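Encoded as structure tokens, here's the structure I'll be asking about.
A single protein chain has been omitted; all remaining protein chains appear in their positions.
Let's turn to subunit A:
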């Protein structure tokens, strides 16, 4: 029996989930979902990679360019003032969406940049930049950075590199054969030398929701900073960064109905204001001389140069869409779809689903191996029927290696997927091995 590391399903079922009728109405807001692909209605099951955009998001971006486009935080003309207002209102909306204050949300190009920003800010602190309050971010030989074996490369490589730059040691919490974090090992890996604990809230491959509270508890015991990769949680579950008590969190706009080119870094205000900046230049300073510069407080101190203004405005429209639908309801619906996916896949001969088995909590995605058929061939076969899935290692090579695989096929759902989408997908998967001669 695999250890149950997340909230039991029963708790989630207290919430009224969406249903197919409501999802069909929701789909009307997403023009792309009406496409025909290869002669079939599009069945989009790749929202874990990138989600689709409702009309309100597309219109928000267009409206900004048609009516308010100007540089923000500079210039005193009316458009510039208005652009600054909507830009900051967008920050307020996104901050509220994750339970943060607006000065705790830094815009980045994507989650990858957010995570890199933290690592380079830590490096800069180690190089002596920042005031005395930045001393605590200094890393060196003897210090340890801890991540997990299930990380996306974006929450893995930046930490490896930070360790290389500072002389700190990089360590990781292993996963078991079912892909759950080995908490007994976590208790050994996380210790007095741990300076940073970085882990994903929800795995983009396994669908596991990690026990944030337990892990944060272990980190706090040793005074380590906690960095949460929230890319697969913020779009799909109600997330309150204050309740989770993490120090930093990163998420990405295009996975939550927003546009590409924008992501966000959450950081506790006191920490962000002590960290030295990463990118430097215009719009992040107070006083500049020919010798040096003084920096604005967060978030501006991390937002050098012209910002992602229309994207921020569109992302705010996306979180409004999600909030109006209800994150708890979206979560419950996707949990339902996730169970249907896993149960259906497990019933097909020659399929191995990675991550939690049927009945154990997972987000609305499932990655799987098809015996005798490579994931690229699986994906090609499904694409021919208009079904869009992700194939490959999903930017998690070490995790795949741990599971004895090179690649998997992943179906990931969102609020606009019906049970029919899942069933059409399952029926198609059932024909894969026969087509490729891997089954009679």
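Throughout what follows, contacts are C-beta pairs under 8 Å (C-beta built on N, C-alpha and C of every residue); 3 or more make two chains touch, one makes a residue touch a chain; residues count from 1.
Everything that follows uses one rule, which is that contacts and distances are computed from a predicted model.
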The chain that is not shown, which UniProt protein name from "Stage V sporulation protein AC", "Ferric iron ABC transporter, permease protein", "SUF system NifU family Fe-S cluster assembly protein" or "ATP-binding cassette, subfamily C, CydD" does it carry? "SUF system NifU family Fe-S cluster assembly protein"
Among A:156, A:391 or A:411, residue touching the chain not depicted: A:391
Out of A:274, A:339 or A:375, the sole contact with the unshown chain comes from A:375
Counting contacts across the full complex, list the positions on subunit A that touch the omitted chain. 38-39, 373-377, 380-381, 384, 391-393, 397, 400, 406-407, 435-437
